[in-house]
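Yeah, one chain of the complex is gone here, protein chain that is, but the others are all in their spots.
Letters A and B mark the chains as written, and numbering starts fresh at 1 in each.
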Amino acid sequence: MFKLQAILSYKYIFNGCNILLYIVLTAKYALNLISLVVDIMEKTCTDALPLTMNSSEKQETICIFGTGDFGRSLGFKMIQCGYSVVFGSRNPQMSSLLPNGAEVLSYSEAAQNSDIIIVAIHREHYDFLTELAEVLNGKILVDVSNNLKINQYPESNAEYLAQLVPGTRVVKAFNTVSAWALQSGALDASRQVFACGNDSKAKQRVMDIVRTLGLTPLDQGSLVAAKEIENYPLQLFPMWRFPIYLSAVLCIFLFFYCVVREVIYPYVYKKKDETFRMAISIPNRVFPIAALTLLALVYLPGVIAAILQLYRGTKYRRFPDWLDHWMLCRKQLGLIALGFAFLHVLYTLVIPIRYYVRWKLRNITVTQIANKDNPLSTSSAWHSDSYLALGILGFFLFVLLGITSLPSVSNTVNWREFRFVQSKLGYLTLILCTAHTLAYGGKRFLSPSTLRWCLPSAYVLALIIPCTMLVIKFILIMPCIDKTLTRIRQGWERNSKISSALNGKTDI
Amino acid sequence: MFKLQAILSYKYIFNGCNILLYIVLTAKYALNLISLVVDIMEKTCTDALPLTMNSSEKQETICIFGTGDFGRSLGFKMIQCGYSVVFGSRNPQMSSLLPNGAEVLSYSEAAQNSDIIIVAIHREHYDFLTELAEVLNGKILVDVSNNLKINQYPESNAEYLAQLVPGTRVVKAFNTVSAWALQSGALDASRQVFACGNDSKAKQRVMDIVRTLGLTPLDQGSLVAAKEIENYPLQLFPMWRFPIYLSAVLCIFLFFYCVVREVIYPYVYKKKDETFRMAISIPNRVFPIAALTLLALVYLPGVIAAILQLYRGTKYRRFPDWLDHWMLCRKQLGLIALGFAFLHVLYTLVIPIRYYVRWKLRNITVTQIANKDNPLSTSSAWHSDSYLALGILGFFLFVLLGITSLPSVSNTVNWREFRFVQSKLGYLTLILCTAHTLAYGGKRFLSPSTLRWCLPSAYVLALIIPCTMLVIKFILIMPCIDKTLTRIRQGWERNSKISSALNGKTDI
Partner (left out) sequence: MFKLQAILSYKYIFNGCNILLYIVLTAKYALNLISLVVDIMEKTCTDALPLTMNSSEKQETICIFGTGDFGRSLGFKMIQCGYSVVFGSRNPQMSSLLPNGAEVLSYSEAAQNSDIIIVAIHREHYDFLTELAEVLNGKILVDVSNNLKINQYPESNAEYLAQLVPGTRVVKAFNTVSAWALQSGALDASRQVFACGNDSKAKQRVMDIVRTLGLTPLDQGSLVAAKEIENYPLQLFPMWRFPIYLSAVLCIFLFFYCVVREVIYPYVYKKKDETFRMAISIPNRVFPIAALTLLALVYLPGVIAAILQLYRGTKYRRFPDWLDHWMLCRKQLGLIALGFAFLHVLYTLVIPIRYYVRWKLRNITVTQIANKDNPLSTSSAWHSDSYLALGILGFFLFVLLGITSLPSVSNTVNWREFRFVQSKLGYLTLILCTAHTLAYGGKRFLSPSTLRWCLPSAYVLALIIPCTMLVIKFILIMPCIDKTLTRIRQGWERNSKISSALNGKTDI
């Protein structure tokens, strides 16, 4: 059908390529294509394990209140995994699309069939449960509800439910999994199911169900945790927000800095239109600088912490909050830095393909023909090659760091190995990248000729934080200081009472 | 020994480099090398945790019928993890290579020692078990067998076993793990062990053993599931087959399309031999087109689904099968598209290294010397830079999408975050890549000059599906339509009875 469609398309291009007709045709061909390939799919795209429906053993029965998407999907999954499911509905005869093998009853009837009742109903409609109080008495109510925004209500839905039907044992669970994922079996997003509840036996039973469904339950303690559990699925990369803000600010500042130096300046003085630099040349300055700065910011808190400990002469005092937070952001900062480095590499590698560059090189050649001789300057060769090599090695180690920070990889290494990679290799990366920038600068570094409106080349800014970092780090690893630091970290205190010193020494 | 070998090699190169002698020598040196490094290995390559054999506590005894590879490996692993193992064999004195610590008895004797019996025997030889009926009565038989091809027998091996020895409680398990992996401890492939059985207590006990061996059991319900479990290890990327077929067809078609335009056409008209284009130039057209088309096909089903829902005015009706299947293939389609994009990037970056390109550039320079002046055309600079920049950013986001689709990564994000990345970022990627193609085309887009035999440049084809997609999507997100769609997805139905509307509203 591709051919057919292709032929059609040229015809229409000739008739003046009417784009609308295009869409119609393509839509039509798409549908043909689809209908034609369904049979292939039928053969090929079977779900990994389309599991059995009926089971001959005496099964546990679970009751689900509410026949909405989530209720149905959960029921479907449970039946797959060998439970028998009873739905409770306002009007059983009206409910549609229910998984086969499940029966639908009124709420009260359904409740009698099982001592585990999953409440798949929006919080706003919980109140009807009060009428069922005596039926529900002593049973396990599983609250699966989510809210539309974080901290929507004073108390969590689960706690509200517990107050509403006092006789029951409420457990919060399943709110982190999606209906579609349950039904399609494509559990790409989190398989983790956070569970909490005040009755540990009830919680255990629910967690067993979770396990049977092939999900991984995580006990989060008592029902007070419900609030956090309900907020969790509403979060959007909380740990990433600050690093992203920071890098955005950094990029914007650097971008304008470079625009001033490389677009406005030449325009003002030489009346040259160099706006096209904003597409590649300037981003290719901004990204590496941002990458190097962020990478340095990954290792800065460690250094600050060391200084603090030296200054305080003890490790037995908490770090300020901002430092703790910063430490928890390091991974994210590092990954964003890696992203920028990756972009820098791509932007650099396309250089020779750019029209502007080819044009420039041509001119150089042409001019060269005039003044015949042009010997190879070994120093220039060394210079260009060395900073390229440093850059490549730095990037390679950086990628390595990125890979080891993948959850599955970091899970397979022990703590010592993880520390080795993240600190030793990390510092090596930082050193290589800084060296790369220094080598790139070469002689031009801070030479007044490069100043425009007293602004130094952008890469000079890139060097500030990393160099500071490395200098301080270098001071810290000098034997004398390092010894004190190690002793402090082993529990020694400068002005200590015997006791805590002892504790520090004896305890792990 | 490297040096030695190196020296040898040159000698032989001189004597006319007799390749056979090479092989011999290399084999010899390889063996030297090996024997020499064994001692290093002894030190270094110890298995992560070569665990203890003997255990002082009262252990559970497990009986394994059959002393084949798998039986032995499983026994080995079990002894490692603190079980005591008894092998049952046709002729105990003959059995070899058994893990130390295990004893071998006749089937009936072995069976008496444990109430869990693992049947590590090919289905064809199950029949002898009938003789042991009374010994096996009430015991747990674990069927670990696999078949040679999918659906080889009418009923699954486990069910067959259950019929054969009625008194026993049969559990299907362990068929997904490999003997070699068990023994070497390198459980790279699936740690998942699917278990099913009609007696839930028996199943639980087997699943506990699985857990103790450091594997993750997945309950698949009753013995009816055995068939799927036995087919599972025989499957070869079922979900990938259709996407791969599709992309293969696409690539072949595009390849011939380009060959016609860029090899045959110039040959016919200009008698120029441009066959060498088939190595890089043409693939570098095919891959990006395939990538963009497949990426569009990832998001097409979502759009189609939306249209269907609008048309039907309800979400309470199943989608046609082909759409469901398509939706389940999206991830695979996307990853294949990423693969093509990756190839496109590499093929593009090597351009300046190609002999042909260097030759062309040289000629341009030479010709330019004739007509001296060649001013920089800012518009061309803008054009080349902008489409390169768009391409790079698009690829960067694409890689990001790929990374988040890694199981371990997608497991650490919640559903909202996953949706955000996969839909928002995904559409951004699609837009950037489409813009990249449009910018690449630039003015030439559909200009008759580019037509050869009425065939437009290949990249025009690349734009058909994505543009259609984006136009429809754009229409769908217009407020008026979007509002209706949202209401439908919240359970509202155009021509609904009160009830289901209510259900839709109240239930999750």
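In this section, a contact is a pair of C-beta atoms (placed from the backbone, for glycine too) under 8 Å apart; a residue touches a chain by one contact, two chains touch by 3 or more.
Remember, it's a predicted structure, so these values are computed and weren't measured experimentally.
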Residue in contact with the excluded chain [from A:64, A:132 or A:229]: A:229
Touching residue (missing chain; options B:266, B:320, B:352 or B:442): B:352
Selected from A:271, A:318 or A:443 as touching the chain missing from the view: A:318
Contacts of subunit B with the absent chain, listed as residue ranges: 2-3, 6, 9-10, 13-14, 17, 19, 22-23, 26-27, 30, 34-35, 37-38, 40-52, 54-57, 66-71, 80-82, 89-91, 94-97, 120-122, 124-125, 144-146, 176-178, 181, 184, 186, 188-192, 212, 214, 232-237, 273, 275-276, 279-281, 283, 339, 342-343, 346-347, 349-350, 352-356, 358-359, 362-363, 365-366, 369, 406-409, 411
Residue ranges of subunit A at the interface with the undisplayed chain: 194, 196, 198-200, 218-225, 228-229, 232, 235, 238-239, 241-242, 245-246, 249-250, 253, 257, 300, 316-318, 321-329, 331, 345, 348-349, 351-352, 361, 364-365, 368-369, 374, 376, 378, 380-386, 388-389, 392-393, 395-396, 399-400, 405-420, 446, 454-456, 460-461, 464-465, 467-468, 471-472, 491, 497, 499-500, 502-508
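One rule holds for everything that comes next: only the chains that are shown with their structure count from here on.
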Centre-to-centre distance between subunit B and subunit A (centres being mean Cα positions), rounded to whole Å: 22
